[in-house]
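A single protein chain has been removed from this complex, and every other one stays in its place.
Here the chain labels run A and B in written order, and each chain numbers its own residues starting at 1.
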Amino acid sequence: MARRLELHTDRLFPAEPTVRSIARELYAQVAACPIVSPHGHCDPAWFADNDPFSDPTSLLVRPDHYLTRMLYSQGVALTSLGISATGHDDELGPGTARAAWQVFAQHYDLFRGTPSRIWLDQTFIDLFGLDVVLDGETADHYFDVISDALTRDEYRPRSLFESFNIEVLATTESPLDDLDGHKRLGAEGWGNRVITTFRPDPVVNPAHDGFVENVAALGTLTHRDTGRWDDYLASLWERRQVFRSFGATATDHGHPAATTADLSAEKCQQLLTGALSGHLDDREADLFRGQVLTEMAAMSLEDGLVMQIHAGSRRDHNPLVHRLYGRDRGADIPGPTDYVESLRPLLNRFGNDSRLTVILFTLDESAYSRELAPLAGHYPCLLLGPPWWFFDSVEGIRRYRRAITETAGYANTAGFNDDTRAFLSIPARHDLARRVECGELAYLVSEHRLTLEDASELAEDCAHRLARRAYRLGVR
Amino acid sequence: MARRLELHTDRLFPAEPTVRSIARELYAQVAACPIVSPHGHCDPAWFADNDPFSDPTSLLVRPDHYLTRMLYSQGVALTSLGISATGHDDELGPGTARAAWQVFAQHYDLFRGTPSRIWLDQTFIDLFGLDVVLDGETADHYFDVISDALTRDEYRPRSLFESFNIEVLATTESPLDDLDGHKRLGAEGWGNRVITTFRPDPVVNPAHDGFVENVAALGTLTHRDTGRWDDYLASLWERRQVFRSFGATATDHGHPAATTADLSAEKCQQLLTGALSGHLDDREADLFRGQVLTEMAAMSLEDGLVMQIHAGSRRDHNPLVHRLYGRDRGADIPGPTDYVESLRPLLNRFGNDSRLTVILFTLDESAYSRELAPLAGHYPCLLLGPPWWFFDSVEGIRRYRRAITETAGYANTAGFNDDTRAFLSIPARHDLARRVECGELAYLVSEHRLTLEDASELAEDCAHRLARRAYRLGVR
Partner (left out) sequence: MARRLELHTDRLFPAEPTVRSIARELYAQVAACPIVSPHGHCDPAWFADNDPFSDPTSLLVRPDHYLTRMLYSQGVALTSLGISATGHDDELGPGTARAAWQVFAQHYDLFRGTPSRIWLDQTFIDLFGLDVVLDGETADHYFDVISDALTRDEYRPRSLFESFNIEVLATTESPLDDLDGHKRLGAEGWGNRVITTFRPDPVVNPAHDGFVENVAALGTLTHRDTGRWDDYLASLWERRQVFRSFGATATDHGHPAATTADLSAEKCQQLLTGALSGHLDDREADLFRGQVLTEMAAMSLEDGLVMQIHAGSRRDHNPLVHRLYGRDRGADIPGPTDYVESLRPLLNRFGNDSRLTVILFTLDESAYSRELAPLAGHYPCLLLGPPWWFFDSVEGIRRYRRAITETAGYANTAGFNDDTRAFLSIPARHDLARRVECGELAYLVSEHRLTLEDASELAEDCAHRLARRAYRLGVR
């Protein structure tokens, strides 16, 4: 028998009645604030084309590595979820999509206690009006209801964008991207609503798939000899300016470590030459990436782009999954990540310049109180990004605030990021974060560590103002 | 004046009334579930012989390194607790046992706020009907009551086993063990109730006391030349099969690091030869242990034994205590432990095979959210063992679930282990874990992160079903 699915109005608030009632009051003030989404992975083509989304599986399951990871860990074959070695963007036939949805539904219990479950349930209810729990028996009902909705105009990408009350959403593109989606969006007056972010990893990380070809392609784009260090930098600078013209206010850097470097031009040329001939060892590749970070900081001082450093993920830990199914299939595993020594070269050059903003992200929670809060609580250029990836969750946000605030306060944090390619989950993700932030503020108020008046201001800061300020996004 | 000792019916539940009432409801469902104890260190001879336990000190104090460690840290001489350099298994005279008990009782206050105190108090009340707090004044009363009880038939090992409602209990033996206790248990129809576990550390760890002699003895047992790598492996395989015939469903590996390796046969032979001639340096010894782990995984794929890896303890950190009193005297200290890089070689070979089960344990809690939950939340072969050793406690279990669940869910965890040689504490240990797990589930329900219905299922999973499934133990 189908189980009833419902959203409790007090969900994610602490149970203690005093705390809960304060949380409720704070949340009421921010629940309807516009969504500011300064970092994420949506496809700009969705909004440029404004075509209907194809089917529930392609929309909600296949691209969500939180889901496919967990299912895989319990022995579910990725192929049974519609993922194939030929690339995950192929259109699924309706039978395949429905069968994959059934597999997902039968294993939906695995997500009990995870944020994915919270985001999905809220999406099912708020967006599709579903009122029974997803399981093997209700799978077809879900598939039908969602499929039907997706054919309707109000479920097209731009309508959803409007109904989600998104004010601005940043996507993330490679310097090699032609930004076609953003061009078309600009032409249709959406240029300030969907903006790009400059993410140069494919031309910066010697270990990236196709690095050598990518750097060559960068040279072709900019008519420069990217085998020369000065031309390589000039090419990056020029692409940054193109990205700025498509609304970018930030760059983003996904590196295995937070290493930065400050080497001589001669040494830089040697590393670039080595990278392009495939001769760098791991340490040198790390140094090369680290040197580019420092160069990016120098450019940010010129062009005002905010730097984001997402450090510490060991990408594609599982070579079999990487070989068969490609990147971003859930096999990226965090490791211990140093910031104190790694960031020295960059900070020695630019750390005291408050015109620069560098936002740090971590997957190593032990660094929150030990390194990140002390660094952000001292250096004018540093802010801490919100809990990232695995930690964008109820407990994750609680641990973050409790480890960070006493040392770095709220002002040295950068507000919320949804960081998602799961477009439909964006309202639920922001809602979760707002509820948990209000709960944390209520906890402080209940212990008389903060006045209600201050908590009320900080709730709004957390909901959108910190993000606007950190990412230099104006108010519409 | 003696202080009253009592067990509150709501103990270990969160205080908040809504949470507490949910916890109570969940606990009521699992309080009487049979005990499944898939990993521990009881002596099979206790149950084979079924002799009465000798005295309170030998039973409850002397073998419990949680207790002796704390007492030693506050200046209590180990000899005053009946522990001597001549080996801790000597029988204590009644005067010595009583005097040692008095020392323990006088320092019982040291355990306030520790799980040992909770386990012991519950044992004193539930098993011996004691109703005053243990201290210097009540020590003799305790000694008399417990001594008297131990002479009675219902306090013999098998009777206790029955009254504890233990369904199955795994002990842990060396490949060199003759399994005499298990043989006798099998002959008396107890073979499915007390099973063995294959723990090859004495013949796998070049740093183990007597390693060279142990490997030779392994060869004698199996009539093989264990100086040859292929014969060494074949000997291990043969002993595994003997252990399987005595009920083993698992192996266990206590290593200082989680290193695994995948070397050529030639290199393996070199390492074995080096180990047997005492010529390995620390790195090579680590590599040798790591290679054996990978070989054990290969064998597990054949014979179905579940692998347990207990990584990260620096054994016998205190050489004086080790020299005078031997192993397991409380001087094992954890250190930082890497899993992401260490497990690569094993995972590269077998990580995607869902027929293999590898259960990971850690003493480095910073790895929970950073490495272990992401690994277990991806690799089909991996499960996370319960909080180990120092963390088998109220706060330890809470931290574990909060750090793990949002990434890895419940299904990637292996249920509870009591992991103890303190047989009498087994019911109290399982009770503590059940209470705390129910409290955690109630916390999720109270915030509407989980339905009561789901919590109820998960409470039973935590109480015994996850352990059965992880360790491949059938239902009687």
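Going forward, contacts are C-beta pairs under 8 Å (C-beta built on N, C-alpha and C of every residue); 3 or more make two chains touch, one makes a residue touch a chain.
Fair warning: this is a prediction, and the values are worked out from it, not measured in the lab.
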{"item": "Residue of A:18, A:79 or A:151 in touch with the missing chain, whole complex considered", "value": "A:18"}
{"item": "Contact partner of the left-out chain, one of B:10, B:238 or B:303", "value": "B:10"}
{"item": "Residue in contact with the excluded chain [from B:95, B:129, B:278 or B:319]", "value": "B:319"}
{"item": "Touch with the omitted chain, as defined above, among B:22, B:103, B:257 or B:363", "value": "B:363"}
{"item": "In subunit A, positions touching the absent partner", "value": "16, 18-19, 336, 338, 340-341, 344, 347-348, 351-352, 354, 366, 369-371, 373-380, 382, 402-403, 405-412, 443-444, 446-451, 453-454, 458"}
{"item": "In subunit B, positions touching the absent partner", "value": "3, 7-8, 10-16, 69-70, 72-75, 109-115, 118, 314, 317-321, 330-336, 363-366, 390-391, 393-396, 399"}
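The criterion applied here is as follows: only the chains that are shown with their structure count from here on.
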{"item": "Distance between chain centroids, defined by C-alpha means - subunit A, subunit B (Å)", "value": "40"}
